[in-house]
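Every protein chain but one is kept in place in this view of the complex.
And then subunit A:
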Amino acid sequence: MTAGTTAPGAGRTAPAPGGPARRRGPGAGQGAWPLLFVGPLVFGVAVFYLWPILRTAYFSFTEWGVFGGSTWVGFDNYARLVTDPELGRAALNTLAYTAIVLLGVPIALVLAALLNRPGLRGATLYRTLFFLPYVAMPVAVAQVWKIIYNGDYGILNWALGLVGIEGVYWVSTPGWSLVATAVLGLWLSLGFNIIILSAALRNVPRELYEAASLDGASPARQFLAITVPMVGRSVFFVTVVTVIGGLQLFDLLYALVGTANPVMRETKSLVYLFWEASFPSNEKGYGAAIAIAILVMTACVTAVQFLLQRKWVHDV
């Protein structure tokens, strides 16, 4: 961050007007203005993100009384964490959920490409319909889906019955409850992904398609050879966001499956474990240790994604 250096990756952004020669570091001749502009953001991030993370890290080394007050216990919480029989299962559940929700990225890309086809009637209407779930309250949406999924009286099993398939108790059968939750999560994420990918698609120069069709490329070939590489960065963005969101699975599980459902034993996610330890069991120190573990895991997964990105995301 020293003045005058070029940060890695800076070359990817458009060069500043006037070229590198006029580039100046922060504070060089600009007074306190830059700080004034970033100040509110830095303040917000520090107070509402960094400070809580630091406090959580500190609390993960403590044990709490029923109504607060903590004592230092060193690494006890972490020792307990690595031997917790529920941890592995919760990690697997969380990863399985994330994997299913990730299927929403290609689905969203196809849908966005369809919505972007020139001359499509009612494109705005479709886009609104796909985006609607994203602005609805997840807990409210989960309540509606709970009725759809209802094993005895749900519309899903009714529809399956019409084609001769006998449905199961989707949210109350081990295994299926996680899939049911993930399908809902996937559906909820579609709207946001479609909007981002649509915007990216519009930036793809139309001449490329024209040239390709002159060369005789089929629509499918055009999609794979032009669309996919050209929107790589946006796909990468929604993938990272989806993975981070997936690793934080809690509200859908809590609202759809419910705490008093016998399958919850087999369906808990990492954040659910954190919530259970922190609130109903009131072991806030242990809860903090789980939270830190989730943070580290999320950071690692995201770092790996950034490393892999170099392999498949093309600079445009």
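Note that in this section a contact is a pair of C-beta atoms (placed from the backbone, for glycine too) under 8 Å apart; a residue touches a chain by one contact, two chains touch by 3 or more; residues count from 1.
Definition applied: contacts and distances are computed from a predicted model.
K.L.:
From the list "Sugar ABC transporter substrate-binding protein", "Cbb3-type cytochrome c oxidase subunit", "Sulfate adenylyltransferase subunit 2" or "Aminomethyltransferase", give the UniProt name belonging to the chain omitted from this structure.
P.N.:
Per the UniProt record, the undisplayed chain of the complex is "Sugar ABC transporter substrate-binding protein".
K.L.:
One chain isn't shown here. Among A:Ala32, A:Leu125, A:Leu162 or A:Ala260, which residue touches it?
P.N.:
Going through A:Ala32, A:Leu125, A:Leu162 or A:Ala260 one by one, A:Ala260 is the residue touching the chain not shown.
K.L.:
Which one, A:Thr94, A:Asn116, A:Asn150 or A:Ser269, makes contact with the chain that was left out?
P.N.:
Of the listed residues, the one touching the omitted chain is A:Asn150.
K.L.:
Out of A:Val171, A:Val231, A:Leu270 or A:Ile294, which residue would touch the omitted chain in the full complex?
P.N.:
Checking each option in A:Val171, A:Val231, A:Leu270 or A:Ile294, the one touching the absent chain turns out to be A:Val171.
K.L.:
Even though one chain is hidden, which residues of subunit A still touch it in the full complex?
P.N.:
66-68, 146, 149-154, 169, 171-173, 258-265, 279-282
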